[in-house]
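Apart from one protein chain that is not included, each protein chain of the complex appears where it belongs.
After this line comes chain A, so read on.
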Amino acid sequence: MIEFRDVTKRYPDGTVAVDELSLSVEAGTITVFVGPSGCGKTTSLRMVNRMIEATSGQVLVDGQDVAKQKPAQLRRGIGYVIQQAGLFPHRTVLDNVATVPLLSGWSKAKARTRASELLELVGLPVEFGKRYPAQLSGGQQQRVGVARALAADPPILLMDEPFSAVDPVVREGLQDELLRLQAELDKTIVFVTHDIDEAIKLGEKVAVFRVGGKLAQYAEPAELLRAPADEFVSSFVGRDRGYRGLGFLSADGIAVEQLETVPVGAAVPTTNDWVLVVDGERKPVGWLRPGSSSTVDGTVTADGLEPGGSLYDVEGGNGTTGSLRSAMDAALSSPSGHGVAVDGSGAVVGRVSAESVLAALSKAREQAATA
């Protein structure tokens, strides 16, 4: 779908931003360009819609050399999302989203109808259309930026560090939203980031760039974590790569064991082990320390409990099985050492242990070795 053929970008002062880049981005996937600053990832992205011209080599979109197309027309067919969203401050949100359809000659009414549909698609209420960008939070602005890029339904979306200016919690929400959108829309997305975690979370394929504009490795994220091509990639991918690699292994096979729970308000059980306290919907509230009597009258209250760790969702949040990473994290972060497993509604179904995760990991390795 998008192909780089020996693409080099050299500036007049002699700096080489991109050096002999050859890679092809498959249609309908999210491909992430990642690397430290000055590695040429953004330059590579911007050569696709001719915001930057290649010095030598070719960039092909759908087999057509972009250098032979008119920039304005080429760009209208390629969605473009940038770091601070770059919304027009003097136009309403609705008019911002309608920009490309209007440029392409749609009628005003049709463009606006389309724009409201897109606001809904990216999870913003339609009333937001009447506001101005300055009246939105950073995360909301970025959603508008995505809606604006999608307005003319381009098959390709270029995203240049779109989520790096928002705080981590909002960023995670936006990442999940992008994955949800992509499942629905099936675009060809090229996504630039300097954050390797973001790359691994979003990318179906990840291209790691090194300073000087050289492609260091182009692989699926699991492969990147398991077998980094060289010293640079392994250091860039980071120390916790073994742990993060667990995120790509299904926790399908691990045992969810029985866990003793007690509802809030019930009598304090007599046991020497940790007991998980749950609410009326069996959602975890906190842990009761062994031997502690929570209140004078001997019933369990929500106060005075040890806060719980992360939860292992056996359904993985979107219908798939959870990963070994989330199971492991649940076990490690729980004060009792028992990872709390919950179902899709958040109700406790049992416990998982670090040992069972390790057992599942070695089983997965054996399978990989025999396969």
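What to note about this one:
Note that in this section contacts are C-beta pairs under 8 Å (C-beta built on N, C-alpha and C of every residue); 3 or more make two chains touch, one makes a residue touch a chain; residues count from 1.
The rule is short, and it goes like this: contacts and distances are computed from a predicted model.
The complex includes a chain that is not drawn, and of the options "Inhibitor of KinA", "Multisubunit potassium/proton antiporter, PhaG subunit", "Osmoprotectant transport system permease protein" or "Methanethiol oxidase" the UniProt name matching it is "Osmoprotectant transport system permease protein". The chain that is not drawn here is touched, among residues A:66, A:87, A:208 or A:246, by A:87.
If you put the hidden chain back, the residue from A:1, A:16, A:103 or A:358 that touches it is A:103. Residues of chain A in contact with the chain left out of this view: 49, 51, 71-76, 80, 82-92, 99-100, 103, 128, 131-137, 139-140, 145, 148-149, 158, 167, 169-170, 173.
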